[in-house]
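Sharing a structure here in structure tokens format.
As you look at this complex, bear in mind that one protein chain is not there, while each of the others sits in place.
We call the chains A and B, going by the order they appear; numbering starts again at 1 in every chain.
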Amino acid sequence: MATQNTRALARLMVAPSVGLLLIWMIVPLAMTLWFSFQNYNLLNPANVSFAGLFNYQYFYTDPAFFQSIWNTLVIVVGVLLITVIGGIAIALLLDQPMLGQGIVRIMIISPFFVMPPVAALVWKNMIMHPGYGVFADMSRALGLQPIDWFAQYPLFSIIIIVAWQWLPFATLILLTALQSLDGEQKEAAEMDGANFVNRFIYLTLPHLARSITVVILIQTIFLLGVYAEILVTTNGGPGYASTNLPFLIYRTALLGYDVGGASAGGIIAVILANIVAFFLMRAVGKNLDR
Amino acid sequence: MNLKTFLLGTCSAVVIAGFAQAETLTIATVNNGDMVRMQGLTDDFTKANPDIQLEWVTLEENVLRERVTTDIATKGGQYDVLTIGTYEVPIWAKQGWLLPLDNLGADYDVDDLLPAIRSGLTADGKLYAAPFYGESSFIMYRKDLMEKAGLTMPDAPTWEFIGEAARKMTDRTADISGICLRGKAGWGENMAFLTATSNAFGARWFDENWKPQFDQPEWKNTLDMYVKLMNDAGPQGASSNGFNENLALFQQGKCGMWIDATVAASFVTNPKDSTVADKVGFALAPDTGLGKRGNWLWAWSLGIPAGTQKAEAAQKFVSWATSKHYLDLVAEKEGWANVPPGTRSSLYANPEYQKAAPFAKMTLDSINAADPTKPTVKPVPYVGVQFVAIPEFQGIGTTVGQLFSAALAGQMSVDDALAQAQQVTTREMTRGGYIK
Partner (left out) sequence: MARAVSTRRTAAFTIAAWIVALIIFFPILYTIITSFKSETEAIQGFSLIPSGTVESYVEVQTQKDYFKPFMNSVILSVGSTLLALLISVPAAWSMAFSPTKKTKDVLMWMLSTKMMPAVAVLVPIYLIFRDFGLLDSRLGLTFMLTMINLPIVIWMLYTYFREIPGEILEAARMDGASLWGEIIYVLTPMAVPGIASTMLLNIILAWNEAFWTIRLTTTNAAPLTAFIASFSSPQGLFWAKLSAASTLAIAPILIMGWFSQKQLVRGLTFGAVK
């Protein structure tokens, strides 16, 4: 009896958020789906007609399409690698006794508070600029030719910028988990004569597995949508070297004003994102259950 | 925190309600110097029109363009005055999205507007936007380096001469590049320069049947010349240089020549920012003897969206901001050198302006040499010198710009870049229904 009441109450409590999210998801999705079957250029609104699957075919045959999917994945994987490995390393370091721990921690989490366009502007103009950037100044001081980051390593440069923004997030979560590691267990392992590497592999890493999963899941969702950084720095070039799927959609939507094509691209992106999510859940999802 | 939010919300609501009694114009502008200066001078306007309040939305160029385009195309009605360029005006006017400016006041003197600029903003004989400032492109060069190279810059050089001079002026040990040109991908970045330059080489984007022309020898000549010249005499990392980057290089004395917007002249001759202020000379953009020069034409202009409820007040404001009176006002408050250039003949006839701006004559000649209605050697079905005034161009131009930028960075051969550009453009034009 009580359980039935609780059940009903539980449903009632979940209802608003599920309902809102449902509307929130379905209405734009339905509109996008509808537009994706229309010939609709924003600059030519008088000329709207049914397009069938043409928008999909058109988006799919874009010369940049396959490269953009590849680039999307490279960005996600690259940033995840840097943030997870870097995050673990920094978390381990921060877990040690040191002087000025508070200040160190504050400095390390700061990039998380910077708006993406600001971060991109700062990196582009002041850090990576081949003429005036700090990297160029450093190369010159060493007698080397400055590297033109955005022309020579466009995708890598973007990965660096995005990883810089997300490293604090990963570090914070991993550090929280690390600090909850049982001190006694650690000491016991130390007593047993396990060295640092063994302790890390057999004790720390399993303990962190869940947090790593969370970092990967949440970051993947944000990273699949990276585009502001590309827009500010490389504009998708040179060639299609740094065009990812969201940027391709941006180009279709806000440079071509092709609402039909962009909608088709959006639907394709959602499908691909769900495929990624599916594999991700199969690969790491079991860590979420206890 | 909750209460505070509430109180602050209420406060600002009250403030806004206070303003609401007067008519409020929402004006979208780009964050260029001349526009920002205007915002500081609006007291002059609001004093004369106490019933009109001005609200500004200042954004960088690309964001502004997508904002106002989305708004006007969906009839969002967020703005009363829009800052738009010569690219948008013909397209939007055709859609009926802009109000014709037929009520600018008795002393506005429309005939004083420079003919080239005016024709770019006119459709079906009606003016659809009033130019706030106009620009063409020309050569800025270092007189001292030119002399050192043993050459004299003619007023109207050829590309052959520019190529020779650039290579002679280059001094890698002193970190001086003979020529700095745009390389950053974008329809308004490298493609503005390259499209204008291609006109001088006899190339065109489309033939009369809208067939893309990148497979023609004229485009190959243009791009070959550009890539070779930049490899021999251009700066490091040229493929990410746009207007701002080249401006910085030139101001630091690292460029022998720079071909770019005429508005840059006032930056490079300003001793406050430029280390080479007293050594800069100007010349018309180069040609190849085919009768067209590679200089573009652009005007940031003020237009009024067709849906606004405040058309009369908006027209009053547009008239004020683009009037002779406004030019005098800027001259009085900030000096003649800061007057927005390139819109009115009377400004160039003014001896005081000529004295303050050594580049005045060359700017005027450059603007007059550009003809957006007949931009190319061979006939074309479009208007626009450094762009093609069709809705699809921003997307196509940016994609082609990426390919050409890759050619400049050496990641793609010139032939490959052109072949892909041809393919991409054909694809888009077929989709747009231009190619049947």
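Note that in this section contacts are C-beta pairs under 8 Å (C-beta built on N, C-alpha and C of every residue); 3 or more make two chains touch, one makes a residue touch a chain.
Small disclaimer: the values here were computed from a predicted structure and weren't measured.
For the chain excluded from display, the touched partners among the shown chains of the whole complex are A, B. Touching the chain that is not shown, out of B:R67, B:R118 or B:K316: B:R67 (per the contact rule at the top). Note that of B:V263, B:L347 or B:A369, the residue touching the chain absent from this view is B:V263.
Where chain A meets the missing chain, the touching residues are 6-7, 9-11, 13-14, 16-18, 20-21, 24-25, 27-29, 31-32, 35, 42, 90, 93-94, 96-101, 103-119, 121-123, 125-127, 132, 134, 137-138, 164, 167-168, 172-173, 175-177, 180, 208, 210-211, 214, 217-218, 221, 224-225, 227-228, 232, 245-246, 249-250, 253-254, 259, 262-263, 265-267, 269-270, 273-274, 277, 281, 288, 290. The chain not shown here touches chain B at positions 1-2, 5, 8-9, 12, 16, 26, 28, 31-33, 36, 39-40, 55-63, 66-67, 70-71, 74-79, 243-244, 247-248, 251-252, 263, 267, 272-273.
The rule is simple: only the chains that are shown with their structure count from here on.
Residues 41-46, 58, 61, 63-64, 129-132, 145-146, 148, 150-152, 231, 234-241, 243, 251-252, 254-258 of chain A touch chain B in their complex.
Interface residues of chain B, counted against chain A in their complex, comprise 62, 66, 69-70, 73-74, 91, 95, 184-187, 235-237, 239-240, 245, 248-249, 254, 391-392, 394-396, 398-399, 401-403, 405-406, 408-409, 411-412, 420, 423-424, 427-428, 431-432.
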